[in-house]
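See structure below.
Yeah, one chain of the complex is gone here, protein chain that is, but the others are all in their spots.
A and B label the chains in the order they appear, each numbered from 1.
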Amino acid sequence: MSSREDGPARGPCAAPGTCEPLLAGMAGTACDRDAPLLRAGNTNCGGCGMSITLNMLSRAIGARRVQLAIPACCGIVTAGPFPYSAYGAPVVAATFASAAAVATGLARVAQMNGEDTRVLCFAGDGGTYDIGMATLSAAAERDEDILYVCYDNEIYGNTGGQRSSATPLGARTSTTPAGKAQAKKDILAILAAHRVPYVASVSLAHPDDAVAKFARALDLRGFRFVHVLAPCPTGWKSEPAEGIRLVRLAVRSGLYPVCQIEEGRRWTVDVEPDFDRDALAEYFAGQGRFRGDRLDLGAVAGQIQEQWQELRRRCAGGVRT
Amino acid sequence: MSLEFVSANHAAAMAAALAGRANERARGFGGGVYPITPQTECIEWLCQQEFARGEIVRVESEHSAMAVCMGMALAGARTFTASSSNGLAYMTENVFAAALYRLPIVMMAVNRTLGPPWNIWVDHGDTLLLRDSGWVQFYCEDNQEVFDSILLAYRLAEDRRVLLPVLVCQDAFVLSHTMMQTDVPDLETVRRFLPDLDLPHRLGDRPVTVGGLDFPHETEAHRRQHAEAMARVPEVYRECQDRFAAVFGRRPADAVECYRMDDAEVAFLSMATTASTVRAVVDAARGRGVKLGAVRLRMFRPFPEAALRSALAGCRRLGILDRDISLGLGGVLWAEARACAPAGCVVQNYMVGLGGGDVRPRDVDGMLQDLLARDAAGEPRLVEVGS
Partner (left out) sequence: MDSLVEFRLHGRGGQGGVTCAKILAAAYAAQGKSVQTFGDYAGERSGAPVRAYTRISDAPITNRNKVYEPHHLVVLDHHLLGPDVFAGLRPGGTVLLNTPEPMAAYRGTYESFTLATVDATRIARAHKIGSRAVVIVNTTIAGAFARLHGIPLDLLRQTYKKLGFLGNFAAAEEAYAAVQIRPASQPAGADAAVAAAGLPAVQPLEEHVVGPAPRLRTGNWGTQRPHYVENLAPCNAWCPAGNDVIGFVQSLATGHPGTAAEILGRSTPLAAVCGRVCPAPCMEGCNRREYDGAVQIRALERFVADATPVAARAAPVLPSARRIAIVGGGPAGLSAAYEVAKAGHRVTVFEGERALGGVLRTGIPTYRLPRDVLDREIEGVLALGVELRSGSFLRRDDVARLAREYDAVILATGLQDLRGLEVPGAGLAGVEQGIRFLHRVNLAGPVRLTGHVVVLGGGNTAIDCARSALRAGATRVTVAYRRTRAEMPAIREEVEEAEQEGVVLVEQRQPVACHGAGRVQEVELALVEMGPPDGTGRRRPIVTDRRERIVCDHVLLALGQSADLSLLPEGWTVQDGRVHRAGEALPVFAAGDLATGDGTVTHAIGSGRRAAGLALRALGLDVAVFERPERARSVPATDIRFDHFAPRPPAHGAVLDPWQRRAGFAEVNAGLPDAAEAHRCFSCGHCTRCDTCLVYCPEGIIRREAPGYEVDYSYCKGCGICVEECPRRAMEMSGS
């Protein structure tokens, strides 16, 4: 039985007068064709959510000048062997924990030379939630002029699928063969607690929302953090074709809140879930990493409810201040 | 030029700031900094400076301090940081990375004992840990040398034939917190010595992945290129010395510095401040008729093997003084330098002044007596000198 509590999930914003999202603005531009951020011939797996993230980011970047710091992760392996580069932009392959610090250096020099170069970190969950956390936290605290994008596939994908602190409860990985016993970190709250100008989570299944938020984050100054749930068919043991569908289910079920936090205070929910239990069940059923796991859907739904009560409280609190 | 009465920490900071300001018409200056005793004074001084085009980033760790330097260097700025001991150990991953990116970063290291147990006094084990990192390493003997070496380091590091980071080392407290008169040139003079930095592989707008993947063949080639750059350092260094002398009117020391070695049959090889003590002992021994000389290794990387071999050519007995220990082997300097001694020479290793033990002339004298009494080398000796 589905239990729709808050009305239907919002689809992508419909174009004026139509019932369909207007995607034209984010597709097929000359910029998209000639200078994509991620070039064809990269070594990412088919159906890689990180690749999709880069494409969305690419559309948001448009003609802006960017430099990227990417730590050790799938995102740097995909660049390919020297001197080739699967990136259509200048990229520094940073050491695993150092993306936010290397980006700090790039951003400060750009700033002191009056250059309007937008400096980005593009890091996975391992480089963000785990080894890079101190660097990230420090850069956020210093309010460096950096856009930090975390593509979260909830796993150490580059090393073949080990648990990270972003791995969700119950997920089996090569280092949690019986399923992870702990829930993932609340990264948005962590970043919000730094009171940086902009923190957002982005759904790849809502491309207009994603691109708009990337664009906004690119144009803001100071430290911005964007979190992306990036499906990993290899690590999630899911059909490569179904990555976007899984994200959509995660959003619909409330498992993945799509929201933004301005100045660490103003919380806004951007895509309203319908908390559909069938969607939740489908999300788990579509991924081999949850198979054979005695995941208690009721308990997960309960945790989602609690998470959302907290989120609503924060949203309301933001309005009051 | 003015004579300042400063600690070597401040001397290093002043040199770095001058080098930084000299690049303000180019892409500026900066670095990530993080405090650790006994280096902290240096970065504190820097953080009190105003730069027209410069940013000192107060980061959360040494690891990030070097990462910020890498980011800034890749963006084309002249960069500086300083660290010591466990800080260097924590930074190590990025110390290697900085060299492998081929970035002309200059770092001042105050040599301090690695802990635990914690000990803040001098020991060369921390920077010798980094001997394979691909950095050029200088070990200094006084405040002026620290100051001069920082300026030299930039010119050397940024030379297109080199493009390597340079580590300038000084002994904890013996130099770092010791105030001495130091000649500090004005900015215009420094500018005549240090041209603007124009990094060829600066990250601009071109698509490129700096530091991406190498397959075995690419790594072999990149290591060979790195090694060749290292091999060019002695020659470029000599040019830097010449230019330095022309601009500032004093000539910095050679990579291998000899003292009364022309007819020496017995010699001590040492690094950093120990060398000053050794020279005093040499003079005293010469007064007693002992044909003693001293060799100071100022440049540890690249290892100036030819110069050292030639310096030691007439030696019958050689004592190598290490302020470090490679546990399970002996002194690091000894292990590397002993092959430069001529055939038949008795080469004895003395590890002395570990953990900040004060190496006094009488301690060196003791070693001299030991050395003169030997017909053959023994195991490396750890000489306890107390303090």
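Remarks
We adopt the following convention: a residue touches a chain if its C-beta (ideal position, glycine included) is under 8 Å from a C-beta of that chain, and two chains touch if they have at least 3 such contacts.
Computed from a predicted model, the values in this text were never measured in an experiment.
When the missing chain is restored to the complex, the residue among A:58, A:164 or A:253 that touches it is A:58. From the options A:178, A:241, A:285 or A:316, the residue with contact to the unseen chain in the full assembly is A:241. On the side of chain A, the interface with the absent chain consists of residues 8-9, 11-14, 17-21, 23-24, 26-28, 32-33, 36, 38-49, 51-52, 55, 58, 74, 77-88, 204, 207, 233-234, 237-245, 248, 252, using the contact rule stated above. Residue-level contact of chain B with the missing chain is found at 100-102, 163, 200-201, 206-213, 215, 217-218, 221-222, 225, 229.
Operating definition for what follows: only the chains that are shown with their structure count from here on.
The touching residues of chain A, counted against chain B in their complex, run 35, 65, 67, 69, 76-77, 79-95, 97-98, 100-113, 134-135, 137-138, 142.
The part of chain B that touches chain A in the complex is made up of residues 27-28, 30, 32, 53-55, 57-61, 63-65, 67-77, 79, 93-94, 97, 203-215, 218, 222.
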